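I am attaching a structure below and will ask some questions about it afterwards.
A protein chain is absent from this complex, but the other protein chains hold their places.
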Amino acid sequence: MADELVSLTIDGVPVSVPKGTLVIEAAKQVGVLVPHYCYHPGLPVAGVCRMCLVDIEKAPKLQIACATQVAEGMVVRTQSPQAKSGRMGVLELLLINHPLDCPICDQAGECELQDFTFQEGRPATRYSPDYAKRFNPVEDFGPDVLYVPNRCILCTRCVRFMEDVAQEPVLNVSERGDRAFIGIHSDGRLDHPWAGNVVDLCPVGSLLSKDFLHKARAWELDKAASICTGCSQGCNVTLDTRENVVVRVRPRPNLDVNRYFICDHGRMNYRWMNRGDRIEAPLVRRDGELHATDWDEALDVVASRLRGAGGTAVALVSPRVSTEALFFARELFRGHEWSGAFQVVMGEEAPLAGVPNLALRAERAPNGRGAELLGYRRDYASALAAAETAAVVLVLDEPDIAVRTAGKLVYVGTVLPERARDAEVVLPIANVAEEEGTFVNRDGRVQRYFQAKPAPGMTRPAWWVFAELVATLQGGGHVATAADAFDRLAASVDAFRGLSYPQLGFAGPR
Amino acid sequence: MGKTLEQLGEILTRYPTKQAALLPALWLVQEARGWISDRNMAEVAEVLGLTPAYVKGVVTFYTMYHQHPVGKHFVQVCTTSPCNVCGAEAVVKALLDATGAKELGATSPDGKWTVIEVECLGACGFATPVLVDDDFVESVSAEKVPDLVKRYK
Partner (left out) sequence: MGYPHKPHPKETVVLSKHFGEADARTHKGWVKRGGYESLAQALTMEPARVIDIVKESGLRGRGGAGFPTGLKWSFMPKEKKKPHYLCVNADESEPGTFKDREIMRWTPHALLEGAAIAAHAIQAEVVYIYIRGEFTEPWAVMEKALAEATAAGVFGVIKLYLHRGAGAYICGEETALMNSIEGKRGNPRIKPPFPAAAGVFGMPTTINNVETLAAVPLILKKGAAWYKGLSLSSPKSTGTKLFSVCGHVQQPGNYEVTMGFPLKDLLYDLCGGMPPGRTLKACIPGGSSVPILNREETEGCLLDYEGVVEKGSMLGSGGVIVFDDSTDMVYQIMRLARFYAHESCAQCTQCREGTAWTTKILERILSGQGKTADLDLLLDLADNMTGKTICVLSDSCAAPVVSGIKKFKKEFEDYIAGRRKPVMVA
């Protein structure tokens, strides 16, 4: 489908874009960021903040780049004196009622008002202290969102998100003129399953997450690309950590999966990544009790148990474990009569109405599809039954299951369950924030996640644990990196053929 | 409330969307009960397939809709420049005195009067125009105010 291309010049740089492209988007393509607030590619155009004023040759007045479509031969100047003066004017006016809250405002360091003012604003305000600033008290909008009206610049992104994308208009603009503020009806609360996105969308510190309130400064945060583990949608996220503790989850744009948004369930679903009650060292049974040991001994014990045992092997795995780990866990039992199963916690689906194919999915785990593609089945009941008479039972990161077996139980997981006291060996692994790996979402999309914080104690990635055992028991060389692990997987399983870490990158398969 | 919204039936036929009947619906509510509460907004929203928040955003935009009870007689006085240079502010003062309301926007102790200043009422050649409820009174001067107030019980 060939789009008709339009050629224009932006700040002297020629660019060709499809007809209908907005000037602000065309500018991005040549590395020009036109300052803006109300514009957002995931929302309908409003054109109200007036921040993106640019000079367009032959146009008598400055134009807003977010609402102007490209035209053949158009010459756009974003840095002309008039354009800069126009934008400086907007910034000054935005700041006259804006409180000097930076020292106490969560947005500081990731605030677009700070950024653009620093870039092209006035060095000092001309708004005399004789004039009062507009004042309204902070409002609690609902489960997670606080509204600080004094900081609001009325860009209306939040209103447009709720109206157009969530399709539940619970936010409004109330009043008129400089008395205007974002309002909510007394009956209403911001409890829509996707409402938390308004906090991300807010360019300033006006809409705040109660969960994140005063938890960290933006510049203290390290960021890692990850995939949400809340359900099978596979939304791309960024994990923000402060001193190796995950403090916030935010959406990472991916036009093919979640566009610019994540649901509140996923957004709040990170505390478990910081749990302290982890299995910190490998444990082996000796004299009827589990004793901590090192990896060499622990792996030796597992290998020897497996080497000796014939018969059936049953693997009961968590659908929150990486595809690489699931693959090697299966490989481990080559030579056994093997059955693998997983079960998924289910919940209510909550779509984001304004985006096709995006919802908080009923399946509340990120890798059910990956497990399926690797031969694991959903028939948990028969797997449990088979486990009773199996020679070896592997339980992979399912602390709550009640499995009884006459054979050897190997528990590989992040936290130690009560039942694991019956295990021969307990091997500690990293969680999703502590390793690299992939998940396969419900649409069969393979997506990478990256390490956000160090794995605690002696924990190792699950793929490494199984790959080491496979190398020991079956030969074929050690696997050094997660990328190599994935390559082995891709070489072996049809569904993954042709894929590789470099190819998947941050956005998944093309 | 129900009877009020029945009148909406005919109004709805005038527009291709239910939403367009919102301003007329709000007028019906205000005519029936004198002001528009949060609950009324929710009721209107339900009838028109809108959210309460949406209706509230509209109500708060238009200054003629009252969001809280006002005096039995609601008085609007224009004080924009053309009337301003013809004594409008004196008319306001006279009204605040004569009605006992004392302060703009406040209701008089006997509950009978609320007086507010408004922007241009579109009768600049007949300064100063005063809207008492739906009575558009022209050419009001400070001297004429006491008689004007007496006309209303």
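Observations
In order of appearance the chains are A and B, and numbering begins at 1 in each one.
Rule of thumb we're sticking to: a residue touches a chain if its C-beta (ideal position, glycine included) is under 8 Å from a C-beta of that chain, and two chains touch if they have at least 3 such contacts.
Because the structure is a prediction, the values reported are computed rather than measured.
Touch, as defined at the top, links the missing chain to these shown chains in the whole complex: A, B. The chain not shown here is touched by just one of B:19, B:37, B:67 or B:141, and that residue is B:19.
Mapped onto chain B, the footprint of the missing chain covers residues 14-17, 19-24, 26-27, 48, 50, 57-58, 61-65, 76, 79-82, 84-86, 118-127, 131, 134-136, 138.
Looking at chain A, the residues touching the absent chain are 45-51, 53, 60-62, 64, 67, 85-86, 89-90, 92-94, 96-97, 126-128, 130-131, 153-154, 173, 175-180.
Everything that follows uses one rule, which is that only the chains that are shown with their structure count from here on.
Inter-chain spacing, taken between the CA centroids of chain A and chain B, is 51 Å.
Of all residues in chain B, only 38, 41-42, 50-57, 60-61, 63 touch chain A in the complex they form. Those residues of chain A whose C-beta lies close enough to touch chain B in the complex are 163, 168-176, 183-188.
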